[in-house]
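Only a single protein chain was left out; the remaining protein chains are all shown in position.
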Amino acid sequence: MSAPGTSAITAAEVAQSVRNGATTAAAVLEAHLATIAAREPDIHAFNLVTADRARERAAHIDDQVAKGIDPGPLAGVTVALKDNMCTHGVPTTCSSKILEGWVPPYDATVVSVLQAAGAVVVGKTNLDEFAMGSSTENSAFGPTRNPHDTSRVPGGSSGGSAAAVAAGFSQFSLGSDTGGSIRQPAALCGVVGVKPTYGYVSRYGLVAFASSLDQIGPFTNTVADSALVLDVIGGHDPLDSTSIPKAHPSLVSVLDQGVEGLRVGRITDLPAGADPDVQERLEAAFDALQSAGATIVDVQVPAFTFGLTAYYLIAPAEASSNLARYDGVRYGLRVDAPDTNAMYGATRAAGFGDEVKRRIMLGTYALSAGYYDAYYGKALKVRRLIHDDFQRAYQHADVLLTPTSPSVAFPFGSKGDNPFAMYLCDTYTIPTNLAGHPGMSVPYGTGADGLPVGVQVLAGTLQEPTMFRVAAALERSLGDSK
Amino acid sequence: MSDRISAADVAKVARLSRLDVTSEEIDRMTVQLDGMLEHFADIDALDLAAVEPMTQPYPLVNVFRADVPQPCLDREEVLAAAPAAEDGRFRVPPTVGYEP
Partner (left out) sequence: MSAYDGLPGEWELVVGLEVHVELATATKLFSASPNRFGDEPNTNIDPVTLGLPGALPVLNEQAVELAMRVGLALNCTVQPCTFHRKNYFYPDMPKAYQISQYDQPLNVDGFLELPGGKRIGIERAHMEEDAGKSTHAGATGRVHGATASLIDLNRAGVPLVEIVSRPDIRSADEARQYVNELRAILVAVEASDAKMEEGSMRVDANVSVRLPGQPLGTRCEIKNVNSVRSVGRAIEYEARRQIDLIESGQSVRQETRHWDENDGRTHTLRAKEDADDYRYFLEPDLVPLAPSHEWIQRVHHALPPLPAARRAHLATCTGFAPDSEAVVSVVERGQDHYVLAVGHVGGDPGRALVYVKEAFADQGIEPAVPALDIAALTNLEVEGTITATQAKAILADLLANGGGDPAAIAAAKGFEALDTSALESVVDQAIVEQADAWAKFCAGDGKAMGAIVGAVMKATQGKADGKLVTALLNQKRA
């Protein structure tokens, strides 16, 4: 869906126009700010719109162009950042009361990289608190609404970032994906969302949820835009010990290579639960790829179905440790008390929402003395099974195709009081994070009530080029050449 | 309701995590966590004896940094974000009853 008030233009085209003077960064920005002004009150994609800073930045870029300095491959391109990425001098809240108003004294690496590439940050987007959730209903500052139907959720946890791109608030946005938090909201909002291979993009400055699962990735309206953004933000960072110490090949350059001869895997033992309208779009995707010259093969990933369990033991365990630093001592909320232990207890009780507390408790339990082997230890082994099953499948297929989300966007409050019902939203996305593999959601038509449906393309470690080739082919098959 | 986690366990875990909880919250969380652990029992059926735990998504080893100082953060900026500061230090209530 093109953003109202802006033409269906790619990030590359925007940057090109700004660099060659056909347009200005300021003009590009103002168009987006106008869209934000018009629709943001209905959507609430942002925790903070940084209009003044953005204008300064845009002016600086136009100034560079005037002086003959190249601002970079994303010159003047607008971006919204999920509010769990540290931005120096700009509040970073993780949509939590415990960090309300906290201003980081440093930039995340991706933020520095984007700025060096000439991008213009328009604001910080809303999320489920500390990235824990699948609907953005867990935000302490109110939910974000799906631009396609404001009575429904945009998905989560990167709901704000997905909605921002779907509504035309920025050319692209960044989210983070731990169990599907980029791909699932991308599917629900009808945009492209990519989680790269673990270690592809630096995590330095990304507020940690689950350290061995988190990755930053783009939301865009087109596959080409995601390729460009990843080409810019991907790469080794000496400040992140887990970042892959290799240069990555260009993704932009492979988009037109087609899928002739590629093997696209259908996982025959995939857990059931996808709605019929979602299933129908997946079948259409298989057909389209076959028509484009790919071979469809059946594969099995037997441990796929245990992904939810492994994830909901590993992620909360790591999170329970990562969130222990929110103790009221050095930054963030503090509730005063006569001694430090009392202060910790009162501060964290007041500062964290229910879902966060639940996961901290679950995670602490899974690691605690006497329970480590039964829970966390066992989950790490299940993780190995999932990884190995995927590796075997990738001997027979170049990519795998699955639904992204079991359903289209659902109404607010419809998952009720049972947290587990919400967890099922990530059934198809979680195993990828456990394996460390890349995955992306490509919008592929609509389902029930005309709401967007996404199809998920999965690939093996560092197989982003193949994954993007398939995604580009799917996009082309919709007849929406952008 | 199965007996995978008790209210006493929940209270103990809350203390370990430094989360003040009301007794109503303990009861509610016990039901929810117990329900989750019930779902998670699906992995109990797997034979994991010969399986190595997977701890690293991308296998790396020996990642280092050179022992060269870099500029530090500005203390005033950092302390300005602190809930309480005094004499260039973070100020907290006294820590009573234990030392690590």
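Here are some notes:
We call the chains A and B, going by the order they appear; numbering starts again at 1 in every chain.
Note that a residue touches a chain if its C-beta (ideal position, glycine included) is under 8 Å from a C-beta of that chain, and two chains touch if they have at least 3 such contacts.
Treat the numbers as computed from the prediction; the structure is a model and nothing was measured.
Summary of contacts with the chain left out: across A:S112, A:S211 or A:S477, the touching residue is A:S211. Of the options A:A27, A:L239 or A:A448, the residue whose C-beta touches the omitted chain is A:L239.
Residues 16, 18, 55-56, 60-70, 72-73, 75, 78-79, 86-100 of subunit B touch the missing chain (whole complex, contact as defined above). The omitted chain makes contact with subunit A at the following residues, 84-86, 92, 94, 99, 102, 104-106, 108, 203-208, 210-212, 238-242, 317-318, 320-321, 324-325, 327, 329-331, 340-341, 344, 364, 367-369, 372, 376.
Basically, only the chains that are shown with their structure count from here on.
Centre-to-centre separation of subunit A and subunit B, using mean CA positions: 23 Å.
By the touch criterion given at the top, residues 102-103, 105-106, 197-199, 212-213, 238, 241-242, 244-245, 305-306, 308-310, 312-313, 320, 324, 327-334, 336-346, 348-349, 352, 357-358, 360-362, 364-365, 368, 375, 377-385, 387, 418-420, 434-436, 461 of subunit A touch subunit B in their complex. Those residues of subunit B that touch subunit A in the shared complex are 5, 9-10, 13-14, 16-21, 29, 32-33, 35-36, 39-40, 42-43, 46, 48, 51-58, 60, 63, 65, 73-74, 77-78, 81-84, 90, 92-97.
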